[in-house]
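Omission of a single protein chain aside, the complex is shown with its protein chains in their original locations.
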Amino acid sequence: MKRNKNNNNTGFFVPEPAARPGEKPDFSRIDISSPGAVPMYKIDCAAKQTHEFADGLIRVLGFDGVAGGDWDPKLDASELLEMLRLISLTRTYDERMFKLQRQGKMSFYMKSLGEEAVAVAAAKALDDEDMVFPSYRQQGILFSRGRDMVDMMCHCISNSRDNLKGRQLPVHYSWAEGNFFSISGNLCTQFPQAVGWAMASAAKGETAIAASWIGDGTTAEGDFHAALTLASVYRAPVILNVVNNQWAISTYAGIAGGDQASFASRGIGYGLPTLRVDGNDALAVYAATKWAAKRARSGHGATLIETVTYRGESHSTSDDPGKYRPKDEVKSWPLGDPLERLKDHLIGLGTWDDKRHEKMLTEQAELVRLAYKEAESFGTLREGPLSPTASIFDDVYVEQPWHIRRQRQDLGV
Amino acid sequence: MKRNKNNNNTGFFVPEPAARPGEKPDFSRIDISSPGAVPMYKIDCAAKQTHEFADGLIRVLGFDGVAGGDWDPKLDASELLEMLRLISLTRTYDERMFKLQRQGKMSFYMKSLGEEAVAVAAAKALDDEDMVFPSYRQQGILFSRGRDMVDMMCHCISNSRDNLKGRQLPVHYSWAEGNFFSISGNLCTQFPQAVGWAMASAAKGETAIAASWIGDGTTAEGDFHAALTLASVYRAPVILNVVNNQWAISTYAGIAGGDQASFASRGIGYGLPTLRVDGNDALAVYAATKWAAKRARSGHGATLIETVTYRGESHSTSDDPGKYRPKDEVKSWPLGDPLERLKDHLIGLGTWDDKRHEKMLTEQAELVRLAYKEAESFGTLREGPLSPTASIFDDVYVEQPWHIRRQRQDLGV
Amino acid sequence: MARMTMIKAINSALDNLMQRDETVCSFGEDAGYFGGVFGCTEGLQAKHGLNRVFDAPINEAAIIAMAIGMASNGLRPVAEIQFSDYIFPGFDQIVSELSRIRYRTAGSFTTPVTIRTPCGGGIYGGQTHSMSPEAFFTHIPGIRVVMPSNPYDAKGMLIASVECDDPVIFFEPKRLYNGPFDGDPHKPALAWSSHEKGEVPTDHYTVSIDKAEIVRAGSELTILAYGTMVHVAQESVRVAGVDAEVIDLRTLLPYDMQTIAKSVNKTGRCVVLHEAPRTSGFGAELIAQIQEDCFYALEAPVVRVTGWDTPYPHAHEWAYFPGQERVIRAIKQVLEG
Partner (left out) sequence: MARMTMIKAINSALDNLMQRDETVCSFGEDAGYFGGVFGCTEGLQAKHGLNRVFDAPINEAAIIAMAIGMASNGLRPVAEIQFSDYIFPGFDQIVSELSRIRYRTAGSFTTPVTIRTPCGGGIYGGQTHSMSPEAFFTHIPGIRVVMPSNPYDAKGMLIASVECDDPVIFFEPKRLYNGPFDGDPHKPALAWSSHEKGEVPTDHYTVSIDKAEIVRAGSELTILAYGTMVHVAQESVRVAGVDAEVIDLRTLLPYDMQTIAKSVNKTGRCVVLHEAPRTSGFGAELIAQIQEDCFYALEAPVVRVTGWDTPYPHAHEWAYFPGQERVIRAIKQVLEG
């Protein structure tokens, strides 16, 4: 077998990231148009119109902290502050939980560091009745929708108050009351389910839409194609989001085809409108989501949104990113940090300052600390109490059939 | 549940074909550019360049029978005649086999009426060493590669000479000696396999490429996405063909998303070059395949080709198309008949005439009749002889393991 | 009451369901306008509208995922998979999603989906239109697996399945669609109109999806069968002239162990039939549980009569299909054993 390095005429091509550990980070592939470069589209525009910018980047917040361009959602200061608070809270929570995992308090954890705006801003642009089908990196939605933090922690430490009775891995939240669909450990499965949910909503004549999120790596799954096909064919009121944070565990976006075309452009072949968005720009994410939601709600069908961002932390508590990417790659990330950028914007508007920011951080850290204290009072994975052991036999079926009943008796519970 | 008809703001949209039984056929959606409308691309052009015409139509043969435009492959009269002969032979064979099925000679049959050029012209543009992964409607490839017709028939009637030992449904040919991969009854599975085959060829430093064919309906399968992703990421020397014959059993191409965008345009999001071709124009199919093959062989990777054609017959011997589409829809098909068009072209060139054509048809009919007679001498499904009964236990594994041996003994064979 | 084929019975069930409950909808490949390649949904789109009965793209994962999403939003989808041989692209959505959503959300999301799919051999369908994949599904906690053997049960069980809050895989033995089949391909085909189980009420009724049915009471041995094999069993018993108790399992997950154990404890001998390959087929589960629950009553090894451990061959269909000869041989074997 010929063992040719890339790009020869013999041997197939295996894409490689611009930089590996020890090499200089290189993000020259990220094309940074200025705010305003992508025009705002009419809500009922032809999908084709959006395709022109499927490789572009919808941006609102300039690096000078000034908002501009067609897509500026022109939010009130209070709305902006609320997003800032939520992004920051998500980050503070993640930080603490990650540490607690290292201390053995839970079996597993996953942060959303550096991409919190993707979840928070989208959630704020949706209605609370809209059903979200997130992946494991949109915990920001839960904060945005006001889920009780103690409940979230109780899930993560699998204690007696875990609303999922200890059955799911940490961070695989489910919150029916908040229209937050159960996160699956299996990638992409929820993408076409979201389309089905949205179709049901339309069939019932209801106004709620659905939104789902997957990562760049996950776009390779067959279910991605299933979702886009269904969404296109039935014009379902759904927003399909690809969070391109550049990495899928150790493989960069090129292994999913990201070097050949943007993930947004995948929508072109299905005739779906596509928006490619600066994911670290909360205002741009908000505006794009709002547009897609309005479009869906007014009967024009689905939109594919790619948010371009960067996974600031390891994939999960189980891997060391220093083994596959330059250690300080995040520092070279050209789209900056969503928290800092929104903060700068607010400071620029004169409604915020470093002092208030520090105070907020301190308060949030304390809030998280206290919440965890309370959560622990309901037990931890290691020490218990957990949900009753017998409960592992519940909810397999509506009623416990004979064979499961026998097994419960076998276990003596 | 609201039961709204299409296109309302409530209720999801269910696409419907332009015409159902009893209605007037309507192919106004088929956009017929003239030969020459789509330019020829350099063999190493950027994929993007081809995307401009992803909804266009590469054509060579005008309806006046004259060849023209950049894509004219400028074939010799003898090559053109050979294609004519093969298209006609495929049709004659299909015709006879379909009738024989109706007479109970085989359990099942599928014709390729009206789309024979897709298979024949592509096969002629490929090298014989190239591995083809066809669907069940590319029997034309077998004729083009010179497979013995008696062998083909013996397979279809599952007799003692069936090279597949009666294990496969009729028309699910496999012919290793002719580099014709086993046709699967499961749709789309072969599409990503073809990419793997092509990668192996590249890895070995060999020049053979792979080509695969699926139908419009089949593009909806997850494996379609698998194939395009692999082909794009690894720049595999493969040609991925979508034969858009407008129908998938009873569902029209819109149920696979074909109303929203062309199937060729699916390639855009993967950065694959896309060619959309008049499938009833043997010269255009030949030229497009030749281009893609050359591109693949010179290390520039995969191409997605959509051939636009029309399924002239029922899906198989098991359905009645009069139940789901206008009976005479084929007559309104704007791209005509591949055999007639090539014949007209040859007559225009002065190398063919109606008399010779009639003679060829008669000779081919006789050839097929005699071949079937010979085939039947090796048995038929109903009367036998079949392959030895004990052979059903062979080839499950390299060697027969104990449990299968026991089962064979159980059956007493 | 009316005489119906199994196809008509299924159609009637769907029609009744859609009439009574506006959340019921039905879709699949060719299952909208055309009414399905076997005609099970014929006429339903015209009657109930495009949003309730519609064609789906050829993607079995998409079909099942769409059903899951709809069910989680209050609908009762009935998804058709054209042949059970083609259910595997959607297998992940069943194993990882459909079967677990109630469990992993502690009951806060539920997905009452029914998946209908024709299965089994006997129609010269070759290896991709003949599979009996039920055993795979019986190893998936959280779903129910059922298979009727006649029009009356098909209708009643389909209604019960759709009305059940658990997800159900509803297998339809396609060889029985138009008439009973006793395993002898040389006899003229029978029609359901000549069979008492072809008598089907046009109105709504249910047949339990928890209970097996003793279709022939007997004392010498127990024969466990489902789908087409129920008819093969009955005819084999008649031909062999033995006093067998023939049980139509009807439901495979959970299966009705009470009825099974009672019978085997009584007869002490048992034959298990299925069309699917033997190794790790559903017969294995039945036997494992029988030897656990009825060990001291058993007077001979339980014998399996099954399809072979090969893909389903096309031409040699009748060498593969576990017909009367093999069943009768097994009956003799357990009686002598």
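Note that the chains are named A, B and C in the order they appear, and that numbering of residues resets to 1 at the start of each chain.
The rule is short, and it goes like this: contacts are C-beta pairs under 8 Å (C-beta built on N, C-alpha and C of every residue); 3 or more make two chains touch, one makes a residue touch a chain.
Everything numeric here is computed off the predicted structure, so don't read it as measured data.
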{"item": "Left-out chain, listing which of the shown chains it touches", "value": "A, B, C"}
{"item": "Absent-chain contact - pick from C:Ile123, C:Ile214, C:Val239 or C:Ala284", "value": "C:Ala284"}
{"item": "Residue, one of C:Val95, C:Ile115, C:Val207 or C:Val237, that touches the chain absent here", "value": "C:Val95"}
{"item": "Residue among A:Val38, A:Met152 or A:Ile255 that touches the chain left out of view", "value": "A:Ile255"}
{"item": "Selected residue (touches chain absent from view) among B:Ile32, B:Ala200, B:Leu361 or B:Ala390", "value": "B:Ala200"}
{"item": "Subunit B residues touching the omitted chain (full complex)", "value": "131, 163-165, 167-168, 172, 174, 176, 181-182, 184-186, 189, 191-201, 203-204, 210, 222-223, 225-227, 229-230, 233, 394-398, 401-404"}
{"item": "Subunit C residues that touch the omitted chain in the full complex", "value": "61, 85, 88-89, 91-92, 95-96, 99-100, 103-104, 127-128, 133, 135-136, 138-139, 141-142, 253, 276-277, 279-285, 287-289, 291-292, 295, 298, 300-304, 308-311, 337"}
{"item": "Interface residues of subunit A (partner: the chain not displayed)", "value": "1-6, 11-12, 14, 16, 20, 107-108, 158, 162, 165-169, 172, 184-188, 217-218, 220-223, 248-251, 255-257, 318-319, 323-324, 381, 386-387, 389, 392-393, 396, 403-404, 407, 410-411, 413"}
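Keep in mind that, in the parts below, only the chains that are shown with their structure count from here on.
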{"item": "Gap in Å, rounded to a whole number, between the CA centres of subunit C and subunit A", "value": "41"}
{"item": "Length of the line joining the C-alpha centres of subunit B and subunit C, rounded to whole Å", "value": "35"}
{"item": "Subunit C residues counted as touching two or more neighbouring chains", "value": "25, 51-52, 57, 59, 61-62, 75, 89"}
{"item": "Residue numbers of subunit A (touch at least two other chains)", "value": "198-199, 203-204, 222-223, 225-226, 229, 233"}
